[in-house]
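A single protein chain has been omitted from the complex, and every remaining protein chain is retained in its original position.
The chains carry the letters A, B, C, D and E, assigned in the order they are written, with residues numbered from 1 in each.
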């Protein structure tokens, strides 16, 4: 479903990688590896269409993603290192606003359920600026519970999480793969994804 | 020479530590430990006089540091996580400007020598914005080579350095201790300081 | 065919000398200085790039030697 | 795909750089020749204007500078459009190389206009539509240069600058037609190839000077674009060869 | 389409309400700048009356401009802008929503306070009416054009001054027609012509600017 064809990446003046190819089907997880500055984040941003590749093409269901545009983005859920939550809003408001802006329907009850799942029960009404780093990350991750899109792109999703939350997230990703979803992920931590086919790709030597 | 007497630290609304005492003599290194957010950086900033303690007192050569003011600062060399170098200036200009602002005399030859020691030979004339993260850190560390002040306060000095540079810096710190200097340091990395008396202090459980 | 009777006439420009020569002077100045600046910029850029290139090759040689 | 590749090669700096190098002297020479001829006609031969006396001779700089200031902006906008549409490397460099010259032309237009306005209108400056829009043009040039200078990444700088150029291009027709749309102090268009209201020598002097300014702008922009190319492509083999050649062969 | 625009407007207004400083400070800047002029120029009522439209408009320009850097900066810093760019609809629509919200927060209050400040300058009731109308009509254009500049300078060092350099020249037509409308009313010529030109500029820029802004935002996100 997701195909990268001969991708090349140049940032500033340095060529980070070239001739990169992969093909990912439903139920598969692509685990990107590489040292700091190898270009993992850059590759993810190419895959979501925010960074035009220097050369090569990315295809989703056989079509170039820049042709598909909105259709591709409707299938995509991206989680970067920034949490994309507003400090002034409560977790509940954040979740509802994110869903509205992503053109999804999300009832308040479902949102509260999701927040409970990520361990934020009882904090729905506290502005996010009073939450700890890990709790903020959990608000961002709550989107994965409510969203039913086939392609997940996750940039270091385990950062700032404690052990219990890491396990929980690994389970969520497994469930997504078992339902036939695709995921591309980078992380410097060693995490075991219990189900689904994991493929590794190392960039930058 | 450096004494902390019953220090208490409150940030935001949380009490990070209280009743903290230590005494450090010439030739000794104080190695601060603690998890993220324990208050290590806060303590260092108290020691250099930028953060007034909630309670307690810090003494240098038996006098409270806020009484000593300029005299204390003339004995002090602080290295925070920020490099305090200007991206627009070259390493050489940075080093010379830092020395002038710290009221020291530093000849250009000595500065070039120091840069060579930290492995920046040949880059003296390149603006710092073109340097890599580790090289920038080295420019900041070059100050330690030229400075001859008795008290060093170092906040995670090994960050962004490669193995060779870590060894070099450990050696520099040892030399400082052997000359009768004092040092207070935090780091999350395990580093072996070959000479001098190392004392450990753990804060925040 | 020449319209002016004397050089002084030419300079006076019928009383508009200040304005006319002010315009022409500024233009000549700019058109003289701009190419000089561009050429100088080119020269400094080239020497800088050459120095950078030498530094890089030296660094590379050191790496391969190790 | 193949089509795009060809275009890419055509606009490739490696082929353009030496071409520009050989062309510069010709443009410079033509510019000097036209300039001398234009000055001869305009300053020595052309008769006195019956209304403005000798003061009108400012026209031989004012009009070419004004034309070039607008024309260069249009050319930059053209390159910007090409660059945004086809993602060619050369177009951004061309736009950046032209900007300082365009700004200087706009400045000259304002400067000579001011020196002309004092004797003719009795004021260095009036707030009329053409003068104002020309001033805006100068600001647009400066804004473009400041924006591209503030962005470290060259390609991002090109794209952002290109977008600004395209947004600002509405100003050029406003300058040109302002004398028609608003009734202003500034005089309307008088160059008209079919029925000229100007003395023949005046017209020719002005056209020659315009050619001189045009060729000058090309020569300077080409000089500048060569430097920009070296800077931007410094990691490519052709620039390395070029730089090495400059050491061996001495100054060029 | 309307759904997404209104979703963006709703969110931005809620954020502005939570922060408050945003709304208050543009307004206070406007009031202070307008009040500075009589101090610099002296209290002759005749002179002040002539000045009023120009001063009010310049102050409105500057107040709008000062609030621009934050239009996208917060969303950029916390990653929300990325998510907005990844939503399954054109980014231009999102920007339209943000521009409208920006106008509601920074333009509309100016229009509402302008008549009060106009009284300080001894303007007639007629002129006050036209002034309010002109600011009401013209400020959306300021928000729209400003959004382009805000997007172009997003994340740049010293972006604030650069932004003003880019945006102020483009504001000049709004200024000319906006102040012209009031002037024409004061001198009895009738300001309708100016007002309709102002409306045209506003329509064109609110319709077109969001798409240029969206392009600039994509460049900034690369």
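Observations
Simple rule for what comes next: a residue touches a chain if its C-beta (ideal position, glycine included) is under 8 Å from a C-beta of that chain, and two chains touch if they have at least 3 such contacts.
All values reported here derive from a predicted model rather than from experimental measurement.
Across B:73, B:123 or B:138, the single residue that touches the chain missing here is B:73. Residue D:132 is the one among D:31, D:109 or D:132 that touches the chain not shown.
For the chain missing from the display, the contacting residue among E:51, E:104, E:129 or E:199 is E:51, taking the whole complex into account. If you put the missing chain back, the residues of subunit E touching it would be 19, 21-22, 25-26, 28-29, 32-33, 36-37, 39-42, 47, 50-51, 53-55, 57-58, 61-62, 66-67, 69-70, 158, 160-162, 164-165, 168-169, 172, 175-176, 178-179, 183.
Those residues of subunit B that touch the chain absent from the view are 45, 48-52, 70-71, 73-74, 76, 78, 80-89, 93, 97-98, 100-103, 127.
Where subunit D meets the chain that is not shown, the touching residues are 123-128, 132, 135, 139, 142, 146, 149-150.
We take it that only the chains that are shown with their structure count from here on.
Take subunit D out of the picture and the remaining chains divide, by touching, into A, E | B, C. The chains that touch both subunit C and subunit E are D.
Distance from subunit B peaks, on a Cα-centroid basis, for D. Think of the whole protein's Cα atoms as having one middle point; the chain whose own Cα middle lies nearest to it is E. No other pair of chains has as many C-beta pairs in contact as C-D.
Work out the mean CA point of subunit A and of subunit C, and you get 53 Å between them.
Shown for subunit E are the residues in touch with two or more other chains, namely 222. Counting partner chains per residue, subunit B has no residue touching two or more of them.
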